[in-house]
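As you look at this complex, bear in mind that one protein chain is not there, while each of the others sits in place.
Chain naming follows the written order as A, B and C, and within any one chain the residues start at number 1.
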Amino acid sequence: MKKIEAIFRPEKRDKVKTALAENGFFAMTVSDVRGRGAQKGIQLQYRGKRMKVDLIPKIKIEMVIRDDDVPKVIGTIRAAARTGKYGDGRKFVLPVDQSAMVRTDEFVSD
Amino acid sequence: MPIDSGDTAFILICTALVMLMTPGVGLFYGGMVRKKNLISMIALAFIAFALVTIQWTFVGYSLAFGSDIGGFIGGLDFLGLNGVGMEGDGIPDLLFMVFQLVFAGLTLAILTSGIAERIKLSSFIIFGLLWTTLVYDPLAHWAWGGGWAASLGALDFAGGTVVHISSGFGALALALVIGKRAGFGQYSMEPHNIPMTLLGGALLWFGWFGFNAGSALAANGLAASAFVVTNISAAAGALAWMGASWINGKPSSLGMISGGIAGLVAITPAAGFVNPMAAIVIGVVAGLLCYAALLFRVRKGLDESLDAWAIHGMGGLWGALATGIFATAAIGGVDGLIYGNPGQFVIQAIDAFVAMGYAFGVTFILAKLVDMTIGLRVTEEEEYVGLDISQHGESIRA
Amino acid sequence: MVLDSGDTAFIIICTALVLLMAPGVGLFYGGLVRRKNLISMFALSFAALAIVSVQWILFGYSLAFGPDIGGLIGSLEYAGLQGVGLSGDGIPDLLFMVFQMMFAAVTLAIITSAVAERIKLSSFIVFGLLWTTLVYDPLAHWVWGGGWMAGSGILDFAGGIVVHISAGWGALALALVIGKRAGFGQYSMEPHNIPLTLLGGALLWFGWFGFNAGSALAANGLAVNALIVTNTAAAAGTLAWMAASWINGKPSSIGMISGSIAGLGAVTPAAGFIDPIGALIIGAVSGIICYYALLWRLNRSLDESLDAWAIHGVGGVWGTVALGIFALSGIGGITGLIGGSSAQLALQAVGAVAAVAYAFAVTFMIAKAVDLTMGLRVTEDEEYVGLDISQHGESIYV
Partner (left out) sequence: MKKVEAIIRPEKLEQVKKALEEKGFFPMTVTEVRGRGAQKGICLQFRGKKIEVDLIPKVQIDMVVPDSDVALIIDTIRATGRTGKNGDGKIFVSHVEIVAGVRTDEMITE
């Protein structure tokens, strides 16, 4: 199993959610986060003074999925969340060793 | 006539109530925008109020209520409140002046709907000063300051034409000039804080009692009648909008409070002329009409962002016409269409449509002018990070 | 004189408006602190309201307005409201009593600025009781209860000395005794909820109409004038602070609303003596000097946390002195410097200096006394987790 953490623009949340659901990926956890990327935030010009807004609101979704679904999920999120401009976000894939249900005694491990 | 302490007390308090409507509009709008622009919406309402206070003291009151020049505008005889004193007819002249001041401040605050989430603060200050001087003040003069509409016999008890048509159609023109918000129509821009909008709506409803009942300018039967029909129309509007939106899905709380505001707007010009039964009809029709106008606006992809046009503009238009239909001599001394006086309806229609054309046209020109000289709009990046940070250097922490 | 129903109606409503200012202060301050102390700020305002309401009825009113003893304090003749009845001069004596009570309560609420985020609730209750008895009541007596200031002709229409100088300079003394917040100056303590502060500011502005206009104690021309100059000074203060802060960066909405309060604070003592143009200048100057007072406070890294000193203290001094400059005989019967008389200005300066010295010194002693006996401050751990949890066992976190 893998854990996908995808960080992207808040306004794309509904589109990404819908696209993932259409491809059969429903379970997820969503958080409001603030982040900055390699482009170092947004620079605003203000009367000759520069003002940097570096932590910009983003959405983070976390999903735990089967290994072979990883490319499909990444592709789906990418297609839905992309604008082509800086600040579109990133996705990270981490290994998950075990997953245990709270409601039942189900226990999944690799 | 001497000063009456009861009347003076009443109008003093009504002035305070109407003042509270301005931050009420700020909260109402603030809850409907995205989180990154909440502070900006509330701040715009405060700035509108502060600007108009100063403008009204220097020239605005005189332009609106000075001695008539050609039916169009007031003279400059009250410049700097010269000759506006503590004596008067029932209430001091100064009190009448400040009661009218809070109306003008509120109207500019309503207008911010058209430019939500994308206006440059400095441009708003310039535009606001021009707008209140060239749109609000003439309209107030026409209806209340002895201008042509008043001579014609057009009725506007508390500001259907002056406040609501002017701000509603002004907001539409302004929205057309400034253009859509980035990403409008591509993704949803949901209200982020509905309780704040409901609180703002509650303050508006509360303040509206001062707005309409106070427009009787005395604590008398007419004020009581205006108070009653105001509340009835608001309730009818809220229920009508709720019913209409229920047919299309869930009845949102936002729709309900919008319906309440639609009812309040529509009863405003009629408050001193109609009876409670007519108020129910006015409120219900306002709720339905404004709901339809809002759907039309959304379908057309117009980004008059917070619906001042649909609610204040269309509601104000309906209210002005409805005054010509439902007015009864038993209350305000004038009969309307259903009491056998179609002439009044025609007068109301002329007044409303001229005001609409004037507000839309002049606002459009002013907005274009400001846009071409200093630019109405913030840059794309400033818009993306939100006006709270880019215009005020502040932000709401999660 | 017989009772006047208009005047009575007016002052009853004004009392309610002033009452609303106490939670208004709570909201205003609550938005400025960190999230872990929001409930605490709000609760302190309510506690102040409750403490003063009881104290005022038992003996506070008598100390302030009882028969004069040596120009310093009132006697206990009205203790327990003995002899304060339903008859009176224009308005019932009881109404005058309760109207004054709200002023005392708001004053104690304002002073919580100094102890924000670190006061022990039990100590605040003891301190508040002592403070309102030993600082507020004598000052109210001096100015309004027939004390030495009234005797020598020092004027204060609605509380520049009694409310704003006392609360502002008291807050400064209190902040010096209690000490800085843990971590002050090492990391930023940004306001966590600006919309709440703006809402609080709106309620303050609204309530201030009752505060100042009501101080005419009748619904007459003087009340109207007070309301207008109040609104004008608030607007001028808003715009002036906004402009001053714009030069140094972004015009923050917190700055804007602070400017409103600065204008309102400064016009308070003068409201019954000046015209709108005078108010415009008083408000604008107040916005600017309070802004620089705040910057100075930050430079010196004084942790008078929410700037009651910079805004109420400095604004109150300016307003008290400005009365001597801008007073017009046509309004309140007093001629100021601009009318060619410097006598009043000198009196006002004496009054302001005496009030500053008394409020600062006595507050300092009371605070020291409470600190030495029971400790003003919470423990370090309690401060770190926040007063909401440590003092009230509540939290706004989900």
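Operating definition for what follows: contacts are C-beta pairs under 8 Å (C-beta built on N, C-alpha and C of every residue); 3 or more make two chains touch, one makes a residue touch a chain.
Predicted model, so just to flag it, every value in this text is computed and none were measured.
Participant: Determine which of the presented chains are touched by the chain that is not presented, and list them.
Facilitator: In the entire complex, chains touched by the missing one are A, C.
Participant: Of the listed residues A:Met28, A:Val64 or A:Val93, which contacts the missing chain in the full complex?
Facilitator: In the complete complex, the chain left out is touched by residue A:Val93.
Participant: Could I get the residues of chain C that touch the absent chain, sorted low to high?
Facilitator: 35-36, 183, 186-189, 379, 381-382, 384-385, 389-390, 393, 397
Participant: On chain A, what residues meet the omitted chain?
Facilitator: Those residues of chain A that touch the unshown chain are 2, 5-8, 31-38, 40, 54-55, 58, 60, 70, 74, 77-78, 81-95.
Going forward, only the chains that are shown with their structure count from here on.
Participant: Hey, which pair has more contacts between C-betas, B-C or A-B?
Facilitator: B-C is joined by more C-beta pairs in contact.
Participant: How big is the gap, in whole Å, between where the Cα atoms of chain A centre and where those of chain C centre?
Facilitator: One centre to the other, that is 50 Å.
Participant: Starting from the mean Cα coordinates of chain A and chain B, work out the distance between those two points in Å.
Facilitator: 43
Participant: By residue number and range, which residues of chain B touch two or more other chains?
Facilitator: Touching at least two other chains: 393.
Participant: Give me the residues of chain C that touch two or more other chains.
Facilitator: Within chain C, residues 249-250 contact more than one other chain.
Participant: For chain C, which residues count as touching chain B in their complex?
Facilitator: 4-7, 9-10, 13-14, 17, 35, 190-195, 198-199, 201-203, 205-206, 209-210, 213, 218-225, 227-228, 231-232, 234-236, 238-239, 242, 249-254, 256-257, 260, 275-277, 280
Participant: Using the touch rule from the top, collect the residues of chain B that touch chain A in their complex.
Facilitator: By the definition above, chain B touches chain A via 35-36, 183, 186-189, 379, 381-382, 384-385, 389-390, 393, 398.
Participant: Quick check on the complex: what are the chain B residues that touch chain C?
Facilitator: So the residues of chain B in touch with chain C come to 3-10, 12-13, 15-16, 19-20, 22-24, 26-27, 30, 38-40, 42-43, 46-47, 49-51, 53-54, 57, 80-81, 85-87, 91-92, 94-95, 97-98, 101, 121, 196, 199, 219, 391-394, 396-397.
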